[in-house]
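With one protein chain withheld, the remaining protein chains of the complex are depicted in position.
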Amino acid sequence: MGRFSSTSAIALLAAGLAFGAQPGPAVAENNPVDEKWWPSEFGAEDQAGATNYITPEKRLEAVQLVKQGKVATLGMQYHNRLPLFPGRTFALSIPGGGGPTHNLPWKGDNFRQTFMDELVTAEIGQAGTQFDSLAHPMIKVTGAKDLEDGNYFYNGHRLEDIGSPRGLSKLGPENVGSFFTRGILIDVAAQKGVDSLEKGYVITMDDFNAALEAQGIEDVKQGDVVLIRTGWNNLWRDNLEKSQDDVSADNAEFNSGEPGVAPEVCDHLAESKASMLGMDNWGIEPYDFAVEPPSDIESWGYCHANLVTRRGIYLMENMDLKQISDDQAYEFLFAWAPLKLVGATGSPGNPIAAY
Amino acid sequence: MGRFSSTSAIALLAAGLAFGAQPGPAVAENNPVDEKWWPSEFGAEDQAGATNYITPEKRLEAVQLVKQGKVATLGMQYHNRLPLFPGRTFALSIPGGGGPTHNLPWKGDNFRQTFMDELVTAEIGQAGTQFDSLAHPMIKVTGAKDLEDGNYFYNGHRLEDIGSPRGLSKLGPENVGSFFTRGILIDVAAQKGVDSLEKGYVITMDDFNAALEAQGIEDVKQGDVVLIRTGWNNLWRDNLEKSQDDVSADNAEFNSGEPGVAPEVCDHLAESKASMLGMDNWGIEPYDFAVEPPSDIESWGYCHANLVTRRGIYLMENMDLKQISDDQAYEFLFAWAPLKLVGATGSPGNPIAAY
Amino acid sequence: MGRFSSTSAIALLAAGLAFGAQPGPAVAENNPVDEKWWPSEFGAEDQAGATNYITPEKRLEAVQLVKQGKVATLGMQYHNRLPLFPGRTFALSIPGGGGPTHNLPWKGDNFRQTFMDELVTAEIGQAGTQFDSLAHPMIKVTGAKDLEDGNYFYNGHRLEDIGSPRGLSKLGPENVGSFFTRGILIDVAAQKGVDSLEKGYVITMDDFNAALEAQGIEDVKQGDVVLIRTGWNNLWRDNLEKSQDDVSADNAEFNSGEPGVAPEVCDHLAESKASMLGMDNWGIEPYDFAVEPPSDIESWGYCHANLVTRRGIYLMENMDLKQISDDQAYEFLFAWAPLKLVGATGSPGNPIAAY
Partner (left out) sequence: MGRFSSTSAIALLAAGLAFGAQPGPAVAENNPVDEKWWPSEFGAEDQAGATNYITPEKRLEAVQLVKQGKVATLGMQYHNRLPLFPGRTFALSIPGGGGPTHNLPWKGDNFRQTFMDELVTAEIGQAGTQFDSLAHPMIKVTGAKDLEDGNYFYNGHRLEDIGSPRGLSKLGPENVGSFFTRGILIDVAAQKGVDSLEKGYVITMDDFNAALEAQGIEDVKQGDVVLIRTGWNNLWRDNLEKSQDDVSADNAEFNSGEPGVAPEVCDHLAESKASMLGMDNWGIEPYDFAVEPPSDIESWGYCHANLVTRRGIYLMENMDLKQISDDQAYEFLFAWAPLKLVGATGSPGNPIAAY
C-alpha cells in the first residue's frame, strides 16, 4: 500500500515496515507465539465480545446516572474534509443532475413532492468517529509452535477462514448488540490544564488516577465504557470553517502522530472488564512518526491487540469529548449501538451521553 | 430517472408521473400554494426541528421507563442484498487485494498486527433503516401567488438556495441533536393478529386507538418517538439466509407497495407534537402500485410533506420492531442520534429501546 | 461470496463450489501441478504479454486493411442497467445537489460557465465491455511438487506477492501497450444463420473453420486480434429501451449461461500466437448453469487459464460485434489501448475496427 499512501509520516505505519523491536516482558506474557490462541471468556462461539459484560442490572444502574436530563452527542462531523488514514476515502455527493434526486407525483401539477439523496463512498466504519468491530484488527502469526499461520481475529477466527470480498462471514458489527451502560470520562487534557496533550504523549496509570481523583468518580467497573480525552481532535473540529490551506496543514499534523494510552492503562481496562475504550484521537495508542527509531514501539498497537483481538473489548476513535468535558460530566449513561453492517470491520457512530 | 429505475412497480413513483388527482379538502387546508410558507414554530433560524420538543424534563421522565434493564436494537441489517428504492446502490466490499487492508509493524517478524477495512458505496442515509433528515423531502411549488417557485424544504429553505453537489449547506443531520425520549410502540400487526398487514392497507386512527387500548398505554405526548409496526419488513428480515431467487422475489414484493398510515394518523402526531414517527416499512405512507389509478393518492407523501417538510417532525423507515413486539415493550426509553453527516439527506441508524 | 451473490444460476460459479471433476488428458498436458511454472516466452520480466507479438511490420500491414474508410466502435453501452457478474456494481450518478456540479466565474453576472460531472462506482475493468488484464485470472496451486502454494498470475507472479489493497503491484493494464493490428471476425452466429447461438453451445474448430471459409479470409496470424461472434449480447443490447421487467428477465437469462469456445479453439489461437480473443458474451467459455453436473466442465475457465494466465494472450468480453457483422467486415485494422489503470485487473473499452 505504501506507494499509494497519502500522508508521508503515517505512511510508515501503513507501509508495514518492520523495526526489529524485541518484545518486552509486558508483551511477552501475552505473546501467543508459543501457545494456543487466547480463548474468549464468553465461549468458543462468542462473536459479541465485551458487550457480554453489560447485564440488565448494569443497565438499571446506568440510568440512575441521568440526573439533569442533559445529553451530549459524542460523534464528530463526517464530511469530505475529514482527516483520513492513508489510502482511505470519504466522498459524499448529492446526485441530482441539476434537480432533485427523485420525484413523487402528487396532488396535481403545481404541488409535487421532490426528494434529495446523498451518495457516500467511504471506509464508512473506519473514517472519522469510528467503532472498531472485532473484524478490524488481527494479529498475524507465522511459525508459532502450536498455532497455524494466519491473521487472527478475536476468538481464534482467522482472516484465511472468514475473509470474503463482500463482507467477512463472522465478527461484523451486526453481532455486537449495544452499549447501554455506565460511561466515565477520564479528562487527562483538563487535568493537565492543556487544550491538547502533545503528539506522542503517553498517558500513564498515574495520569489516569490523577484524573479520577480530580474528578471525584469511582474507578472503572465491569461493563463500563471508558472515554479518555486528549484534546487531539481539536485539530480538525472546525475544519469545515477553515481555509483549505489550514485544513491541509491541520490534517497533516493530526495524522503525523497523536497522544495515546500506555499499555498499562489498557491492561487496567482489561482487568476491570470494561466494555469499550473511547478516545478523541485517531488510533488509541501514542505515536510520533517523526521520531525514528520510535521510542514508543512497545505501545504500538498494544491496545488493539490486547483489548480487541484478545479480549473482545471494543475501541472507538475520533470521538467528540468536548461537550462532556465542558459540562464536567464525568459519569453518565452511555447509550449507543453500532450499525448492523454485516461483515464490516467497524461502524460510524454518534453515541449519546446522558447525565 | 425512469429509464434507469430497477423495479417496475415502484418505478411509477420514481419516474414522477403525474396522475392529475385533485387536492381534497384535508390537503387543501395545508396547501401552501396560495399562502406564505408555513413558518417553523421554532423560529426562522431553526434547523433542528422536532427534537426541540425534547426537554430535560422529558428526558428524566423517559429514563423512568427503563424497568427491566432490557434493550432492543431497532436497526435492520445492512448488506448487499438489501431491498433498495429504484436507482439507489448499496455495495460493501472488503479491500485487500489478497491479504489484509493494512499492516502495523510490530514486535518483530513473526508477530505483527494487520487490519481489515470495508469500503461502502451507498445512499447511506437512504438505504435500509433510514432516518430522513430535514434535507430529504421537498414540496415543489410553481406558480403560487406569494411564493417564489422552487423546491421547498423545512422552514422555507429552497433547494435552489441550499443545494450543493457535495452536501447541502443547511438542514443536514448534523443539526438534529438527539432523540432521548419516551418511545411508544403501536403494534397494529399484533392487534390485528397478523404477521404483516397487507400491501396498501391504510392504518387509521381507529386502528391506532385500538392498539393503544389493547396495549394499555397512554397516547402520544410531546416529544415522543412513535413507532408503528406493520410487519412489512418481514419480507427481507432473513434474506441473508435465503436463496437468490427468494431474495429477488421478496425484494420485488417489498418494493411493490406497503401498508402505511393514513393522513389522519400523521395529523394526530403533528397535533400531539411527536418528535419522530418510525415504521417497519420502506416509506411510511400506504402504496399499492398495482392499482391504477391509485385509490390512495390522497395519502401519497402526505406524512413526508406534513410532518417533515412543514413541521420538522422526523421519519424513520425500515426499522426493526420485531423484538419490542415480541417483548410487548410498548413504552420505553428511545435513545439515538443520527450520524453527523454534514449536508446529507438522512442517516443510517440502529436506535436503542430500553425498558 | 455466495451468500451475497445476486443471480442464482451464475452463483454456482461465483460461490466456487467444487464439482470433483477430474482433469482430462487435454488439460493434463497443460497441468502445472507436477512441474515448474510455465515461463513467458517474452522473458521473466515481461508484463506486457501478447502485445509483444505486434511488430512495426504487423502494424504497417494492418493499416492496409482500411479500404472503405469505415469504422465501427466495438464497445457496448455502460449504464446502470448493465447485466453484472454476481457481486459487482455499476452505479453512475450525476452530482449536483440541484444544480450544476461546479461553476466558473466568467464574463459578468448574466453569462457564466457551469459544468456537470458524473460519479461512477464500478468494478470498472470487469463490467460490460471488459478487457481482462494479466492481473485478473489466476490458477490456484496447492500441494504441487515443485511449486509453492499460491494463486498464480501470468509469468509466475503470485497474488501472495503482488496483491495490494489499492492496486496490484504488477501486471496491471498500464503495462499492456496497445493493439494496433489485424483484426478478424469469426461470425459463427451468421454462419449458422441464427441471431444468437444457444446457451451452452460449444464453438468447435469445425465451426471456426466453416466461418473462415464462408467469409473467405485467411486464418489467424501472429499478433492478430480474433473476434468471435455468438449473438449472446443481443440479450442486453437494447435494455435501456426496455421495461424493467424485461431487463430483469433478460439480464437473468444472460447470466444463466452462454455459448462459448471449445478448448481446441483457444489452443489454436495460442499456437497461432494471437494477441487477443474478443467475444460478445460475458465470459468466453461455454456455460449452462442449469445442467448439473455440468457436461462442459472441461471447458470451464480453459481459455482464461491457457491464454491469459499461461501465455499472456488477452481476452475481451461483452464486445459489440453487430455492426461489423452487418457490414460483413471480416478483416480490419483493430485499434485500441486499455486505460492505464495502475494495478487494476482490467479495463473498460470501446475499440475501433477500421475497414
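The letters A, B and C name the chains in turn, as written, and every chain counts its residues from 1.
Just so it is clear, contacts are C-beta pairs under 8 Å (C-beta built on N, C-alpha and C of every residue); 3 or more make two chains touch, one makes a residue touch a chain.
It should be emphasised that the depicted structure is a prediction, and the values quoted were computed from it without experimental measurement.
J.: According to the contact rule at the top, which chains on display are touched by the left-out chain?
T.: A, B, C
J.: Using the touch definition from the top, which of A:Q113, A:Q126 or A:S164 touches the missing chain?
T.: Checking the options A:Q113, A:Q126 or A:S164, the one contacting the hidden chain is A:S164.
J.: Touching the absent chain in the whole complex: find that residue among C:L197, C:V247 or C:L333.
T.: C:L333
J.: Over the whole complex, note the residues of chain B touching the chain we left out.
T.: Chain B touches the missing chain through residues 1, 3-4, 87, 91, 93-100, 116, 119, 121, 164-167, 169.
J.: Can you list, in ascending order, the chain C residues touching the missing chain?
T.: Spelled out for chain C, the touching residues are 1, 12-23, 27, 31-33, 55-60, 63, 66-71, 73, 75-80, 85, 87-89, 92-96, 99-126, 135-144, 151, 159, 163-168, 174, 177-178, 180, 240, 297, 300-301, 304-305, 333, 335-346, 348-352, 354.
J.: If the missing chain were put back, which residues of chain A would it touch?
T.: Contact residues on chain A toward the absent chain are 3-8, 11, 79-81, 86-87, 89, 91, 95-102, 117, 121, 151, 159-160, 163-168, 240, 243-245, 248.
Everything that follows uses one rule, which is that only the chains that are shown with their structure count from here on.
J.: If I superpose the C-alpha trace of chain A onto chain B, what rotation angle comes out, expressed in steps of 5 degrees from 0 to 180?
T.: A turn of 180 degrees brings the C-alpha atoms of chain A onto chain B.
J.: Copies chain A, chain C: same or different interface, half of numbers shared as the threshold?
T.: The interface is built from the same residue numbers on each side, given that over half of them are used by both copies.
J.: Taking each chain's centre as the mean position of its Cα atoms, how many Å separate chain A from chain C?
T.: Comparing mean C-alpha positions, chain C is 42 Å from chain A.
J.: Send over the residues of chain A in touch with two or more other chains.
T.: Expected reply: 1, 87, 93-96, 99-100, 116, 119, 121, 164-167.
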